[in-house]
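With one protein chain withheld, the remaining protein chains of the complex are depicted in position.
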Amino acid sequence: MLPTNFEALSVEAASVQRQASAWQRVRDNTSVRIGAAVLAVLVAIALAAPWLGTVDPSLFDPASRDLKPLASGEITTLEGETLAHRFLMGSDSFGRDIYSRVIYGTRVSLLVGVCTALVALSIGVLFGLVSGFLRKVDAVLMRVMDGLMAIPAILIAIALVAMWKGSLLTVIVAIAIPEIPRVTRLVRSMVLTIREEPYVEAAVSLGTPQALILWRHVLPNTVAPLIVQGTFICASGILTEAILSFLGVGLPPDIPTWGNVMAEGRAQFNDHPHNIFFPGIFLAVTVLAVNILGDGLRDTLDPKMARRT
Amino acid sequence: MNPPDLPILEVQDLTIALPSGGDRATAVQHVSFSVGRGEILCLVGESGSGKSVIAQGVMGLLPKSLPLTGGRIVLQGEDITAASPARLRELRATRMSMIFQEPMTALNPVMTCGDQIDEVLRQHTGLGAAERRAKVLDIVREVLLPEPERMVASYPHQLSGGQRQRIMIAMALVLDPVLLIADEPTTALDVTTQAQILKLVLELQRRHGTGVLFITHDFGVVAEIAHRVAVLRLGDLVEIGARDEVLRRPRHDYTRMLIGAVPTLRTDQRPVDHAAPVALRVQNLAKTYDERSWFGKRRVVPAAADVSFEIRRGQTLGIVGESGSGKSTVARCVVRLIDPSAGSIRLGSDEIAELPRGHLRPLRRRVQIVFQDPYRSLNPRRTVGEAMIEGPMNFGMAREAALTRAEDLLRLVRMPPASMQRYPHQFSGGQRQRICIARALMVEPEVLVADEAVSALDVSVQAQVLEVLEEIRKRLQVAMLFITHDLRVASQVCDLLAVMSQGRVVEYGPAHEVFGAPQHAYTRALFAAAPGRDFAFGH
Partner (left out) sequence: MLAFLARRLLATLPVLLVVSVIVFLMLRLTPGDPAAVLAGDAASTEHIEQIREQLGLNRPVPVQYVVWLGHLLSGDLGQSYYYKTEVTTLIGQRLEPTLSLAALTLVIAVALAVPLGVIAAWRHGGWLDRTLMAFSVLGFSIPVFVLAYLLIWFVSLELGWLPVQGYKRIAEGLGPWLRHLLLPAITLSIIYVALIARVTRASVLDTLGEDYIRTARAKGLPEPKVLLRHALANAAVPIVTVIGIGIALLIGGVVVTESVYAIPGLGRLTVDAVLARDFPTIQGVILFFSLVYVLVNLLVDMSYVFFDPRIRY
């Protein structure tokens, strides 16, 4: 008689994979570490701005115009006092301290980046879910998204800011709007794919109502790609804000942003390249850090997407 | 020239390492076998046995992450273990060829079939264009493809699975190699197509005297074509010998277990309890897909038409058919995952075919389904316990009671109750499938639909799951609708049988009658195509 002791002799159990938890993989990834570390430094700079040897970024002194980096000069406070001041990164054509403007600019850029990502993600997720679940709305909404994607993002942002007058809120919304279609598409495609999965079908046949299916089965599996997408939107937002300000159609010139500093310094570029390069370096490093963080997150959280980009 | 008694292929003490960090150090260890001229050696094993790794190792196609760390590979007396890449390229297609499992993905989708065969000739011979074309057409004819000119000019996606596999065979044999390695070439094909391809391989092998190393997991195929058999287990060669010896008088415990796990083609009559109430009655069920596109023609596809059957409590009805037969469509209609176009589905005394979704929900608990792919049937982010209690809690059961019932059912499917706190990825395919069965039973269904539930499992694991299903049937008197393409499984498990082809039921009756004396021509052809059907396993 042939034995039926399959369990003892079966080889299957031997090859079950051991998987480190997602959080651990994220923490161990080099890109994530580097990106997060640099960003932590930048956040620290942004928070500690008043104590890093800066002055109020709107202070100026006509006697200290167009100084080279490390030059000494004077600066007039709001009360009218004149202080001696070392201009670490030089001064612009109004006599403002570029170093202070660059340090305070960190706050604006990070704020714009994060807020843009949050706005774009929230609206995009909403649209994507609606699109994925309601077929009739889907057709119309997708056409609208296609139309929105057909207009180059910069142009939408420029046009919107031009119409609504530049302020922090309008800039954030103007930059976020062109990012919404991509998030919508991502969420929609994930919803459509996940709904086809056998475990969702099993939930349907077990009597789970649609809303619960959405909450329990669909949404949790969308979180990882959305986080990755969010970091890239953040990077894009920081860049776009800088470009807008540089072109003169972003935030008002008195708010210190890297783009504004560079816009101001354009005219003197030939003799004073530092006006562009100092804020430029900060900008590049920040965006680079966010992008590297995003790459690392993508490699660990969403391997399928990793190969696609 | 090859002296007749020198083996074509000799593998001596072969060891291939795995990348570090896995659950074992080597994919295969100390494996030795040989393939003689004109001989078919079947390499059998379950997943993870290393059979594919050996096949690719012989051809030199292994990635750098799987290095050969011991042993030799000798092809016609030449040691090719450490051969240069250039020498290996020379040998491929001219002396040794390989055909793979999935013909759709194994062919380049953007090149015509003719060009892909021609490529082999261009690379290895100095023949001119006209001569090459003649040779290509010859080999296409030899693999019994109709309209060779049209086949040669077609792209892979325009051909059927069986036709694509013939193209692969043509590509492999056009230069008449002495060794053919076939890595599960028929696993992805329908039963009838499989029979044709096996016949073709046998025919060509006999004509050309090719030695064949045939990888498979299907003992039916082994019974059908092998001269000698080698059994692999987790990288070890546990048994090797002539076919009849290994299949009828296996020496190793593992081999014995594997052969014992192969479902038998039963011919005995199974008792039918006519007093048992009818749990599911389907009448004239039809599902038609109406495809309309802006510019294309309107296509009306009848996936299922005029399907009728009934199952009593404690009975198992099998629906057998090939791909496109409509069996999965019927299963999904019964569970109302898709809506039938016409017909009636009666669960006990309730008619559910036309019921709107809202009214359907309370009745859903009475018919449950287990799917084919155990790796996608459980939400990876929820624990087993959470997956199990979802169903009953939807219908008002308290959490504590649900957890208790979950533990009981897990025990019934021979899983430890501690599984509740674990996540799906911590379990193997067979274990996951058992969890899915337990999950389906949580809502106390009257009808359980198993849609190819064991098709993706290894044969020994399959045997375990089938045992579990049998036990459930006896204890809970559930009516089961068992969808499968595997005749052996159907024979072992089913009381009643329905055979479907192109959306219609062509034969229906008690299993022993249908198997013993098939009436319809299609049924007869289907049974005749089952590999190794004349071989009585385990007796």
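Letters are used for the chains, namely A and B, taken in the order the chains are written, and counting of residues starts over at 1 for each.
One rule holds in what follows: a residue touches a chain if its C-beta (ideal position, glycine included) is under 8 Å from a C-beta of that chain, and two chains touch if they have at least 3 such contacts.
Everything numeric in this text was worked out from a predicted model, so none of it was measured.
A.B. asks: Considering the complete complex, which visible chains touch the unshown chain?
C.D. replies: Every shown chain touched by the left-out chain: A, B.
A.B. asks: Out of B:Cys42, B:Met171 or B:Ala530, which touches the unshown chain?
C.D. replies: B:Met171
A.B. asks: Which candidate, A:Leu88, A:Leu111, A:Ile227 or A:Ala284, sits in contact with the chain we can't see?
C.D. replies: Going through A:Leu88, A:Leu111, A:Ile227 or A:Ala284 one by one, A:Ala284 is the residue touching the chain not shown.
A.B. asks: Considering the whole complex, not just the chains shown, which residues of chain B touch the missing one?
C.D. replies: Looking at chain B, the ones touching the missing chain are residues 56, 59, 61, 88-94, 97-98, 100, 102, 105-111, 119-120, 123-124, 155, 157-158, 168, 171, 294-296.
A.B. asks: List the chain A residues touching the unshown chain?
C.D. replies: Against the left-out chain, chain A lists 143-144, 146-156, 158-160, 162-164, 235, 239, 242-243, 246-249, 262, 269-270, 273, 276-277, 280, 283-284, 287-288, 291-292, 295, 307-309.
As a working rule, only the chains that are shown with their structure count from here on.
A.B. asks: What whole-number Å value describes the gap between the mean CA coordinates of chain A and chain B?
C.D. replies: Their C-alpha centroids are separated by 47 Å.
A.B. asks: Considering only the defined contacts, which chain B positions touch chain A in the complex?
C.D. replies: That would be residues 23-24, 46-49, 233-234, 253-254, 256-257, 259-261, 335-337, 361-362, 364-365, 367-369, 371-373, 376-382, 387, 390-391, 394-395, 414, 425-431, 436, 439-440, 442-443, 458, 460-461, 463-464, 467, 538 of chain B.
A.B. asks: Enumerate the contact residues on chain A facing chain B in the complex.
C.D. replies: Within the complex, chain A contacts chain B at residues 2-7, 9-19, 197-209, 216-217, 220-221.
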